[in-house]
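After the structure tokens below, expect a handful of questions from me.
Removed: one protein chain of the complex. Kept in place: all other protein chains.
On to subunit A.
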Amino acid sequence: MLPLKVLITGAVGAGKTTLVSTISEIEPLTTDVDSQEAIGKNQTTVGLDYGRMTLKERSVRLFGTPGQERFDYMWQMLGEGVDGMIVLVHAGHDTAETDTEHLLDTLRAKEAADVPFVVGITHSDEAGTHPEALREASFAQRAAAVLTADVRTERDGQALIHALVDAWGIQ
């Protein structure tokens, strides 16, 4: 059986790199460097995150993207041939909804994103966030599932990938 390919995408700081390292069974490959912009954290992904896991006896390859628009060619490159996506959305970002719609539009324009996806709403434990409002967003309506998730935890990371397995209908 061919390995499945999962794209982990979303805006900067949503938790993509964290999720790949949480659920990968191998030591993940990361390409984070120090960020010169103020993005709410010190490091940022310039290339990709790569990890691998096994699900229902199938090998799953995990590819995390950079978040900033200037890396949109990586969204398209990594999005080629994906079987499903996990879209992470930072509950505390004012522009989370439009940023996420734009990212999904860019992927769809390249016909990379016509695949099932689940949405993970992150950082909802932080003060001043509004995770519930994001459930009404149009991308959330198209999602196979919308979960609030702290992707630093194994439990929530597994919940996201299992929601995708349910969407695929793999027994």
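A few remarks follow.
Please note the rule applied: a contact is a pair of C-beta atoms (placed from the backbone, for glycine too) under 8 Å apart; a residue touches a chain by one contact, two chains touch by 3 or more; residues count from 1.
Rule of thumb we're sticking to: contacts and distances are computed from a predicted model.
Of the candidates "Roadblock/LAMTOR2 domain-containing protein", "Sugar ABC transporter permease", "Cbb3-type cytochrome c oxidase subunit I" or "Branched-chain amino acid transport system ATP-binding protein", the chain left out of this view carries the UniProt protein name "Roadblock/LAMTOR2 domain-containing protein". If you put the hidden chain back, the residue from A:Val33, A:Ala109 or A:Ala133 that touches it is A:Val33. Take subunit A: the residues that touch the chain left off the picture are 29-31, 33-37, 44, 46-48, 66, 68, 70-71, 73-74.
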